[in-house]
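One chain of protein is taken out of this complex; the other chains stay put.
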Amino acid sequence: MSARYDLYAPGNSWLHRLDPRVKLILATLAALLVLLWSSLPLLLAALALAHLLLMLARYPRGLVAGVWRALAPLLILIVVLWPIFDRRGELIVLALGPLIVTGEALLRGLATALRIAALSFTLLLWLGTTDQRSLVRSLVRLGLPFSLGMAMTIGLRFIPTFANVFQTVSEALQARGLDLPPRGLRRLRAMLPILVAALVTALRMSEQLGWTLAARGVGAPVRRTTLRDLAMRPVDWLALAAGLAAGFALLWLTLVEGLGRALR
Amino acid sequence: MQQGRAAPVRSGLSPRVIALAGVMIAVVFVATRLIQVPIPGGYVHLGDIAIYFAAFTFGPLVGAIAGALGPTLADLSSGFANYAPGTFVIHGLQGLVAGLIGWRAGLWRMALAGLVGGVILVGGYFIYDFFILRVGTGTAIADVWFNLGQAATGAIIAIPLVLAVRKAYPPIETWAARRAWQEEIR
Partner (left out) sequence: MMDATAPREPEEPLIRFERFTFRYPPPVAGAAPVTALEEITLEVAAGEFLGITGSTGSGKSALCLAIAGLIPQETGGIIGGRVVVAGWDTRYTPVPQLATRVGIVFQDPESNLVGLSVEDEVAFGPENLGIPPAEIGRRIDWVLAVTGLAHERLRPSAHLSGGQKQRLAIAAVLAMQPQILVLDEPTAQLDPLGKQDVIAAIERLRQQLGRRLTIVLVESDTELLSRFADRVAVLHAGRIALEGAPRAVFSRTEELAALGVRVPPLAELAAWLNRALGAELSFLSLNEAEAALARLLEQRGPMGPNDHPPLRESREGHRAGRTSQLHRASAGAFTAVSHQPNSLVDIQDVRYRYGGVYPALDGVSLRIEASEFLALVGPNGSGKTTLAKHCNGLLRPESGRVLVDGQDTRITRVGQLARTVGYAFQNPDHQLFLPSVAEELAYGPRNLGLHGPELRARVEGALERFGLVHLRDRHPTLLGRGLRQLVAIAAVYAMSPRLLILDEPTGGLDGRTTGRLMAALDELVVEGQSVLLITHDLRLVAEHARRVVLMHEGRILGDGSPREILTDEALLEQAGMMPPTIARLARSLARYGIPPALTVAEFAEALLARLTTSAPIPPREGEPA
């Protein structure tokens, strides 16, 4: 009944209260750094820092575990597949005919997996503590056209609605004898009637929704106001300045001094 | 005969298109996140089918919006935030191009759009995997395999879907068009 469609966890920590634009900018900068790094200890530290911050923001452990579970297949794939294509390094851990696995390749695979994980969790700091409405509002304030922001809001609002429509249509047609094979292209083809009915239903809704928008004054030739606009508090500015300073310093070190570019 | 609209110059999209784009974002999201079908060697989701549907039926604009935002929100909400920037560009481009080629088109142009969209999808993720995320050759190739499945099923199912919806609900053909009204001649 109550499926989760986002990773946001309500709360009132300093991370929750931080202006969403600041969070977005700093998370992007941090993500960029993590992307550039290959250093195992540095990535490990970044991952640990992200988890520490999440813990301080009282972000639920269940959701953290959920993200790990979602990422696990990809991470395992990376660690397993990496050594097959990378034969650098002296220390041979495993040699099975043409398959040679070196110690260094193993570590590189691990570092890569950590980079992906660190990237996800860095962005989780922003996503996990920003509700959908602040998310859209911050994007609009950062330059997303208002009509696209509105489309996004409607999209977010209609996710549970359309999920329900799809589920009900699927039941209704099964009750009329639609046989859904368990897997494969046959199942996909059998789903066609469900998709047709669900899409037509969604379109009918969109028509009325468009009327609702027009009748609520969308497109009025006046300057739009905002009830609760985002406002940068001094502490937001401070966080932004400190974050940017630290971020750019690290970026400079990374690009010019080669910080974190090597494995160790 | 009167001129249809008297509204002043509107900024941005019309309410009808905003609503349509919003609903299609939700449709693509649900198709990506919540409708997954096991196939030999893994599973596919229905996200690409939904993007092609939006693009073929409503054109490049709605195709690009739904394509860019639907799957990106799906990535952001499932822990795959690392893929979100790539997804935004790749699927947005896929929706845009598929709409440019296959909007209100016949079978063959839709098939061509599916092919080009597939190239964007597979190539785009390979580039993102290999050069930006640097996940390694093996994983990037594995991802090609997964995306080939997506691209193929997407096109194979989306084309009959579009044809079936056009047959079942004819108004869809002119859905995104501007609505003009006329005075009756009395």
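Miscellaneous remarks
We just call them A and B in the order they show up, numbering each chain from 1.
Definition applied: a residue touches a chain if its C-beta (ideal position, glycine included) is under 8 Å from a C-beta of that chain, and two chains touch if they have at least 3 such contacts.
What you see is a predicted model, and the numbers here were worked out from it, not measured in a lab.
Shown chains touched by the missing chain in the whole complex: A, B.
Across the entire complex, the residue among B:Phe130, B:Phe146 or B:Tyr169 in touch with the chain not shown is B:Tyr169.
Residues of chain A that touch the chain left out of view are 1-2, 131-133, 150, 153-154, 156-158, 160-161, 165, 168-169, 171-179, 193, 196-198, 200-201, 204-206, 208-229.
Listed here are the chain B residues that touch the chain not shown: 2, 4-8, 15-16, 164, 167-171, 173-174, 179-184, 186.
The rule we apply is simple: only the chains that are shown with their structure count from here on.
Taking the mean of the C-alpha atoms as each chain's centre, chain A and chain B sit 19 Å apart.
Residues of chain B that touch chain A in their complex: 7-8, 10-27, 29-30, 33-35, 37-40, 44, 46, 49, 53, 65, 69-70, 73, 76-82, 84, 132-139, 142, 153, 156-157, 160-161, 164-165, 168-169, 172, 175. By the touch criterion given at the top, residues 3-7, 31, 35, 38, 66-68, 70-71, 74, 77-78, 80-82, 84-86, 109, 112, 115-116, 119-120, 123-124, 127, 145-148, 150-159, 161-163, 166, 182-185, 187-189, 191-193, 195-196, 199-200, 202-203, 205-207, 209-214, 218-219, 221 of chain A touch chain B in their complex.
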